[in-house]
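For this view, one protein chain was removed and the others were kept in their places.
Chains here go by letter, A and B, matching the order in which they are written, and residues are numbered from 1 within each.
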Amino acid sequence: MRSALYAEWTKLRTTAGPFWLVVLAAVLTTALSAVAARAVSCAATGCGVDAPLVALTGVQLGQAVVAVLAVMVVGDEYRTGMIRTTLAATPSRAILLGAKSLVVAGATLAAAVPGVLGAWLAGRLIMPGRGFTAEHGYAPLSLTDGGTLRAFAGSALYLTLVALLSLGIAAAVRDAPTGVGVVLGVLYMAPILVAVVSDPDWVRRLRQIMPSDAGTAILHTVDLPSLPIGPWPGLGVLALWSAGALLLGGLLLRLRDA
Amino acid sequence: MEATIEVNGLRKAYGSTVALDGMTFTVTPGRVTAFVGPNGAGKSTTMRVVLGLDRVDAGTALVGGRPYRSLRTPLRHVGALLDASALHPARSGRDHLLWQAHSQGLPGQRVDEVLTLTGLADVGRRRAGGYSLGMRQRLGVAGALLGDPPVLMLDEPFNGLDPEGIRWMRGFLRALAAEGRAVLVSSHLMSELQDTAGHLVVVGRGKVVADTSVADLIAAASSDRVTLRTTARTEAMTALARVGATVAVTERDTLTVDGLPADRVVTVLSEAGVPFSEIAAHRATLEEAYMELTRDAVEFRATEVAR
Partner (left out) sequence: MIGLVRAELTKFRSVRGWLVGCGIAVVLMVLLAVVAAAGTDARVGGPGARAELPRASDGTPVLDGFTFLQQPLAGDGTLTVRVASLTGVALRPPTPDEPVPTEREEATPEPWAKAGLIIKDGTTPGSPYAAVMVTGSHGVRLQHDFIHDLAGPADARWLRLVRRGGTVTAYASTDGAAWTTVGSAPLATGEMSAGIFVATPPHQEYEQFVGGTSVVGGGAIATGTFDNLTGPGGDWTMVDVGADDSPNRPEGTSTRTGDTFVLRGGGDIAPVDGGTGPKLEQTLSGGFLALTVLAVLGVLFVTTEYRRGMVRTTFAATPSRVRVLAAKSVVLGGVTFAVGLVAATAALLVGTAIRGDNAYPADALTQVRIVVGTAALIAVATVLALAIGTILRRGAGAVAAVVVLITLPYILSAAAVLPAATADWVLRITPAAAFAVQQTVPEWPQVDQAYTPAFGFFPLPAWGGFAVLCAWTALALAIAAALLRRRDA
């Protein structure tokens, strides 16, 4: 396992693509967050805005880049045919997928941590100018605040789980563009379904089981009881999706000819 | 561990197309085994099965007595070159070897050793996407040698090599076998392996057609045929026909003699006082012997194109 991990890490760092995707994910996460922080405003006390949630809007964009990164880790090998060299070097499919998961998780965290910190900084610097002041009941975003810390640390975990979900799907479909399409379809379908379906019971159920909706519960800091699912259980639902995708990908990797 | 590849009764079908139909052979150490057969005979599929890449419907493939997927550091047991172009074009050749070395717990300096061994030391840091096919073949061989394995398996290693490269590859393969390794080399062009292979596994339509030493195969394919150059054509024909040989005229002063060994031809002509300037015993080429064997096993045969 250790040597497989080392090999995957060598692969990841010896092409330029992953590095730039990590940079892009961090930059886009911060950038969209800054735009969102600039766009909201709070006119008076009780404006009902979840400030950390606004500052984390960029996660919606960052997850697309992270998905591309994870999908390419598998998809590129199939594209070039290198997967056969890889499987010849590491015949155990489970060890291979495990090693890839760890490397992808590491790379995602390397993107998510600066991205999320950037988002926090953007929120902290920009939002007070938009009316999120002490008079309106908003302290500056602080990572020592329990809820805020959970939202920001949780969003890094959210991105990591999205990457693992993408990795599993990529191993199952064996083609990078298709993999990205499936991942983004699954992630972005939830908000559209929720917008279309009006039956509140349905909406609630959908938001409990769809990976992006349940997973982003971790980004919320206010009015948690009204959420269809709690922050940590929500992240757990996403983790189940990721585990399921990896399991499926691993199983197909075992059963199919390379 | 012993240096062998044992393939036993492999069967595999893609839908109604039978790719492997009871493929059975053993590769033993100390010699180059040529794995030959026409395109589509099942050579690459067999190699992929040996490497645990493809699954089979029946049969086993063992490397040193163990299935490939059970090996923890397989590149130390088997080195393989399947598809030389199967690399990431943006990664340098050295990095391509580096990750493979890391996957086997091998140090980075081993990468530089095999790069030197295969003559790639100067280009190792260039992106592999810019390599010529010949350089990629060398890189693939370098990858196969990384773990210093007792068993080597190379699929069409001569593809894309220039004459110098072909010469190098032949010598290299012979040297590897001389070190006591088992070397399996596939090719669809017999002539490439003429002076290299000691043993032959000829396949067609998913099974072994012949499993023999090169010397035996050539002996079996060569018949008593002597080429004779003489100015006294008629006298020579008469003298040889008298002792029961079949004689045919091929050129103005050249005859081919069937049914008599060369030394008998010399004796008969000398006794009859027929002058001759040149006499040569014919030996079948490996290519001819091979064509003979696989005549029925070729899946796709070129047909004459009517114009």
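Operating definition for what follows: contacts are C-beta pairs under 8 Å (C-beta built on N, C-alpha and C of every residue); 3 or more make two chains touch, one makes a residue touch a chain.
All figures in this text were calculated on a predicted structure; none of them were measured in a lab.
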Legend entry - Among shown chains, those touching the left-out chain: A
Inset, instruction - With the full complex in mind, choose from A:1, A:194 or A:209 the residue touching the hidden chain. - result: A:194
Legend entry - Residue among A:48, A:146 or A:225 that touches the chain left out of view: A:48
Inset, instruction - In the full complex, which bits of subunit A touch the chain not displayed? Write them out. - result: 35-36, 39-41, 47-50, 53-54, 57, 60-61, 64-65, 67-68, 71-72, 75, 79, 175-181, 184-185, 188-189, 191-199, 202-203, 220
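Following the convention adopted for this analysis, only the chains that are shown with their structure count from here on.
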Legend entry - Chain centre separation in whole Å, for subunit B relative to subunit A (CA means): 51
Legend entry - Interfacial residue positions of subunit B with respect to subunit A in the complex: 48, 51-55, 68-71, 73-75, 78, 80, 82-83, 85-92, 95-96, 98-105, 143
Inset, instruction - Write out the stretch or stretches of subunit A touching subunit B in their complex. - result: 2-4, 6-11, 14-17, 76-77, 80-92, 255, 257-258
